[in-house]
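Left out: one protein chain. Kept in place: all the others.
Per-chain numbering from 1; labels A and B assigned in written order.
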Amino acid sequence: MSQIEEVGLDKFKHLVSERALTGETMLLNMGPQHPSTHGVLRLLLELDGEIIVNCIPDIGYLHTGIEKNMEAKTYQKAEVMTDRLDYMNPIGNNLAYVMAVEKLVDLDVPARAQGLRVILTELQRISSHLVWLGTSGLDLAAMSMFLYCFREREQILDIFELVSGQRMMTTYFRPGGVWRDVPVEFEKAVRDFIKIFPKRVDQYETLLTKNPFLLDRTLGIGKLDVATALSFGVTGPPLRASGIDWDLRKARPYCGYEQYDFNVPTRTEGDTYARYLVRVQEMRESLKIVEQALNKLPLGPVRSGNRKFVTPPRSEIGVSMESLIHHFKLWTEGFSAPKASIYSAVESPRGELGLLLEGDGGPKPYRVHLRTPSFDNLAVLSQIVKGHLVADLVAILSSIDIVLGDIDR
Amino acid sequence: MGVEQKLGNMGVVTTTLEGVVNWSRTNAMWPMLFGLACCAIEMMSAQSSSYDMSRFGMELMRASPRQSDLMIVAGRVSKKMGPVLRRLYDQMPEPKWVIAMGDCASCGGVFNNYAIFQGVDEVVPVDVFVAGCPPRPEALIHGVMTIHEKVKGESFKQYAEKYKQTT
Partner (left out) sequence: MDKKLEPIVKSLQDKFSATFEEFRDEVHLFVKPEQIVDALTLLRDEYNFELLSALTAVDYYPQETPRFHVVYQLTSIAKNLSVQIRVPVNGSSPKVPTATHVYDVANWRERELLDMFGIEFDGHPDPRRILSPEDMEGHPLRKDFPLGYEEPQFTFNFDEIDLRKPYAKE
């Protein structure tokens, strides 16, 4: 009896090499519970000594049925599902969803709401990259990175709590604007962060960028060439680290990103170290956007005045009969969207986050498909780890920056 | 050394054996490093410098279930993950405790659908439920303190009964 039949892995037979069937190479199961798989990912490795011959990812351990569940809720209520999708980037997911709904029903958003959206989305991008930096530091045995990165992340989460009352799952963006205007302390909190953060990024770079241990473990490891990246649909920092300048914020500006002056960092090496450099540089660029957006933030309303889609403010309900009717109708029945289908995409910290949203004339979405970046970015893993050591797999996996909630939905 | 330097010369301390055993169990409880979803990020925050769970002897996250006493189920449990979770629980040595962290692990949360277990107590016995979506790190620390209270109240008779049931 061969090794494969012994462990009941018959269904993987066509994916491993001939040598695994004879027992010449070893099959090793990594996950679903493993400290460096960043969640519940299972990898089946075929090893020749310590060299990886084949890597077969097995996903679905966090399959939540979000797409199906959103079909059962109205357009407003379905938004809470998107928060829990990619849980490092809840605000970015909200943005993708509300933009898709606004495109479907053709709804305008006031300029102040656009500015607030940009500020919060970019802060969320920084916080997502901080979690990535901290956890990949842990994977590469740089324990202190975790402590430093989470220190700054707490500061960002405090800003989110200030504006929305929640640390992570804010649901602050709503179709037609944002939930309410930001409190007066908001500006000072963001300015404090802008003041402190560049020095902190310098600190991280002092600790890591020229660190010989990091260079040894990342330089030339996990090379992803452009043709493979495009064929596998890789987007976001991994694609930019391979040399393609593709960022939806620049290519197809939304939310007024065209007003801000920022660069899209790219590298050409395509290895783990290049992906590290791109992300660290992106944190600096995001901070630039936050500062410009805060300086330019106009005064005015934060939600659209179109009462067919947006609930009136609380203060109006007590004095206007019509407002009360609108409020009641929008929160019980919801608004209806035309029978049509749209695809709308934003740049999440991990890549292109797209939504295929289809209405059927009623108040509930007929079909929501979430094109999540981690799904495609993980698919390429099996190509780039071949021929590397098992220890390098950990470095490569953390450099792709997957989120299992994003993959399994 | 140690205790004497901090507390002065205490001489002889008398207590019950149960008290000593429970005290040592509460103050060196090793949780399993096992994050499922969003709550795992808040669990990491609870470990980080701002909240610092190591104040309660909880900083040593073990990657192996065979070395841990506490399972923090941080996140939603899907139908595919359920059997894995049960297997991990069975691999943990007695005595063991479970915290269901967050709404999804406690009761299914916002996901009442085909893919998610409506509460992890359909799979493993749960000692403490922590509410919130996700719970703040303070809430998780409070859950841990609650489990400490529970452990401090246990007696040898209860251990024996529990042991009899499982064998």
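The rule we apply is simple: a contact is a pair of C-beta atoms (placed from the backbone, for glycine too) under 8 Å apart; a residue touches a chain by one contact, two chains touch by 3 or more.
If you're wondering where the values come from, they're calculated on a predicted model, not measured in any experiment.
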item: Option from B:Pro65, B:Gly108 or B:Pro137 whose C-beta touches the chain left out; value: B:Gly108
item: Residue of A:Arg252, A:Lys296 or A:Arg314 in touch with the missing chain, whole complex considered; value: A:Arg252
item: Residues in chain B touching the chain absent from view; value: 79-80, 86, 107-108, 112-115, 118-119, 121-126, 165-166
item: Hidden partner interface residues of chain A, rising order; value: 11, 14-15, 59-60, 63, 65, 67-69, 71-72, 103-104, 106, 228, 230-233, 235, 244, 246, 251-252, 340-343, 345, 352, 354, 356, 358, 366-367, 369, 371, 375-376, 379, 408-409
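Rule of thumb we're sticking to: only the chains that are shown with their structure count from here on.
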item: Separation of chain A from chain B, taking each centre as the mean of its C-alpha atoms, in whole Å; value: 30
item: Chain B-touching residues of chain A, taken from the complex the two chains share; value: 32-35, 39-40, 60-66, 68-69, 80-81, 84, 87-88, 131, 134-135, 146-147, 150-151, 153-154, 157, 167-169, 404-405, 408
item: In the complex with chain A, residue positions of chain B that touch it; value: 33-38, 40-42, 44-45, 48-50, 63, 65, 75-76, 78-81, 84, 88, 110-111, 113-116, 133-134, 136
